[in-house]
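Here it is, the structure in full.
Removed from the display is one protein chain of the complex; every other protein chain stays in position.
Order as written gives the chain letters A and B; numbering starts at 1 within each chain.
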Amino acid sequence: MIGFTHYLIFATLLFGIGLFGVLAKRSAVAVLMSVELMLNAVNINFVAISKYIVPNAGVGQLFALFVIVVAAAEVAVGLALIINIFRQKKSVDLHDFNLLKW
Amino acid sequence: MSLQSVLSHTWLIPFLPFLAFALIGLLFHRWPKFSALLSILAIAGSFVLSVMAAFIVFTGPNDAVFEVAARWLDMPGLRVDMGLLVDPLTAVMLVVVTTVALLVQIYSLGYMHGDPGLASYYSFQSLFAGSMLGLVISNNFGQMFVFWELVGICSYLLIGFWFGRDSAKEAAKKAFITNRVGDFGFLLGILFLQIVFGTLNFNELAGQVAGYSNAAVLITISVLLLFGPMGKSAQFPLHVWLPDAMEGPTPVSALIHAATMVAAGVYLLARASFIFSSSAETMTLIAVVGGFTALFAASIALVQNDIKRILAYSTLSQLGYMVMAMGIGAMTAGMFHLMTHAFFKSLLFLGAGSVIHAMADEQNIWKMGNLNKKMPATTWTFVIGALALAGIPPLSGFWSKDEILLGAFAGGHTGLYILGSLVAFMTAFYMFRLIFVAFFGSNHGGEKAHESPAVMTVPLVILAILAVVAGFVNTPLMGNIFGHYISAPNAVHHEPSMSIMIISSLIALAGICLAWLIYQKQVISHEALKERFSAIYQVLYNKFYIDEFYALLIKYCVDGTAKVLEWFDLKVVNGAVNGLAYLTGRSGYGLKYTENGQVQTYAVYMYAGIVVLLISALCAVFTVLA
Partner (left out) sequence: MNIGFADVAFILIAGFTLLTALGVVLLRNIVHSAIMLVFSFLGVAGIYFTLNAGFLGLVQIMVYAGAISVLIIFAIMLVMKDDPEKTNLPSPNIPNILSGGYLTALLVAALVGSIWFTKFPVKVVPASGDDLGILANLMLGDYVVPFEAAAVLLLVAVVGAIILAKGADQK
C-alpha cells in the first residue's frame, strides 16, 4: 500500500520543514541544523528512486553516500566558521551580521 | 556654324560669368581694373551668344525648342536633371538680361570709380549675371530653384555692398529674409509637384498637368508656387524689401531691382503658366495681387522725395502690371512689358545714378533743380525714359502697357482695366513731378553739377534708343511678331482697339499736364495740397505703415512663439529629463531597504524566484499533458 509516491511526499515534507528552518531561525547553528534536515530529505529521495525505478542498480544509494560525505565536510567547516565569527562578534545571531547593508 | 552647334553651346551663356566670378574671387581680386575687364568680357561674350541663340530661335520654325539634360540625381521616386531649355521665352530673357547687364557693368566703371571694393563688386556682378542666366535657361524646377536662391544671395551681397553703413546692412537682411519667406512657399509648391507628378521638368509637367483633374491639389500647388514671384517680384505683402534695397549702389538697383531679378518672378509665372492657368481661382488671385500692388505702390510714389525711392515704387507698380497681365492670361503682354520695362527702367535708374554721382550723393529731389543746364545728356535720356514709362506713343512703354490694358478690357476684367488706367495716370504724374522738380523748375540746387563721363552716358544713350524702338517688335502695325513666339497655349488674340490706345495716351498726357501745372508752372501749390490732404499725405508718405506693422507682428508672433517654446523646453523637456533622474533617485531611496545585509532575507528572495519558476514550469507541463 505504501508506494513510491509516499516516500517522495515524505521527503518533500521533510525538505519543507528544513527550508522553513533556514529562513526563519535566528541562530546560525540552527540554520545549519535545518540544512542537514534538507540534505537528509534529498537522500531519501535518491534511495527511494533507487529502489523503485532502477532496482538493484545501487547508483541512488551510492549518490546518497556521497551526499553524506559532503554534508559531513560541510558541517565541519561551517561550524568552524561559526566559532570563528563568535570569537569576533561574541554572538551567533544572524541579525548582527549585517555589514553588507546599505 | 550650324543651328545645333550654337544651341549646344548655350551652356556657356551662364558659365562665362560664373567663370569670371571664380577667377576674380580666387585670383584677381587684387587688381580691380583687371577684374572689371574680365567681368565685362564675360558678360559681353554671353551677350553675343545670347543674341546668336535668339536669332536662331526666332528665325527657325515657330515651335522650335531645344532641350538637353544630364541626369544628376536618380533615386526611386526622385529624379533631378541638370538641363537647358531654349525656347522663344528663354531667348527673350537671355537677350534682355545680357543687354542690361553688359550696359550696367560698363556704366559701373564710371560710377564705382575709386571704390575700394571694386573687384568684389565686379565678382558679385558676374555671379549675379551667371545666376540669372542660369535661372532662365533651366529646364526643371529644381535647378531653377537653385539659381533662384543664388540670385537672392547676390541681391543680399550687392545691396549690402557698402557694408559700413547700418542702413545698408539692415536693408540687405530685410531683402534676404523677405525673399526667404516667399521661397519657402515656393519650395513647398515644388515639393508638392514632385510628390504629385513625380517630375519637375517643365515640358513633362506641362503634359501631365493638362490631364490632371483634382482641382484642390492644383489650387494648392499654384498658390504655393505663387509665393515665389510674390517674394522675388515684390508683390504685396512681400514688397517691403524693394524700397529699402535702394541702399545698394545705383547700378545694382538698375540691374537687379529694376530689370532682371525682380523680373524672375514674372518669368516664372510665364514659364509655369500651364500650372497657374489650370486653376481659375489662382489666376484671379494673381491678377488681384498684381493690380493691388500696382495701385498701392503708385500711390506711395506720389509723395516720395528721394529720387531712388520714387523709382523703386515705380518698379513695384510696373511689376504689379506685369503680374496682373499674367493673371488675366495675357502672357504675351506681360513678357513684352517685362522687356520694355527692363530697358526704360534701367535707363531711369542709371540716369538717377548719374545725377546722384554729379550731386555728390544727394538724393533728395528738392535739393536738386535745373539739372538740365549742366547735364543735358542725362536729362534728355531720362526724359525719354520717363515718357516711355508713362506710356506716350510711339515709345515702347506705350505699346506694352496698352497691350496689358487691352487684355484687361477685352477679357472682361473691367475693374482691372480701370485700375490699370488710374495707375497709368498716377505713373505719368509722379514721374513728371520728379522731372520737373529735379531737372527743370525753380530750385537751383542742380547748377553746381557737371555732366558724367562718357562711360556713363553712352549706356544711357543706348538704353534710350532701346526704350524707343523695342516696342516695335509687337506693335499691331508690324503684325505682333513678339506675340507669335511668346504666348500662352490657349491665348486669345484681341484685336487692337484704337479707342483704347487713344484713351490711354490721353490719360498719360493728362498726368503729365497736371504735374506740369503743379510743379513747373506752380499754378496749384503743392504745399497747399499737402496741407489740405495732410492725413492722406502722412499715410502715403509712411508707406501705409506696413513696415511698422510687420515689426509689431514679428515682435508678437515670433517672440511670443519663442517664449512659449522656451517655457516648453524648460518645463516639459527639462522636467521630463529631471523627472526621470528624480524618479531613479527616489526609487533608489525606497529600494535600498531590500539590501539589508541579512542573509535570510536574501534566501527568501532566492526561494521566491525558485518557487515562481517551479510553479510556472509545472503549470506548463501539466497544461501540455492535460
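By our rule, contacts are C-beta pairs under 8 Å (C-beta built on N, C-alpha and C of every residue); 3 or more make two chains touch, one makes a residue touch a chain.
Predicted, not measured: the structure shown is a model, and the values here were computed from it.
The chain not shown here touches subunit B at positions 598, 600-601, 604, 607-608, 610-611, 614-615, 618, 622. As for the chain not pictured, it touches subunit A at residues 1-10, 12-21, 23-27, 29-30, 32-34, 36-37, 40, 43-44, 47-48, 50-59, 61-62, 64-66, 68-77, 79-84, 86-87, 90-92, 94-95.
The rule is simple: only the chains that are shown with their structure count from here on.
Each chain gets a centre from the mean of its Cα atoms; for subunit A and subunit B, those two points are 94 Å apart. Residues of subunit B touching subunit A in their complex: 592-593, 595-600, 603-604, 607. Residues 19, 22-24, 31, 94-95, 97-102 of subunit A touch subunit B in their complex.
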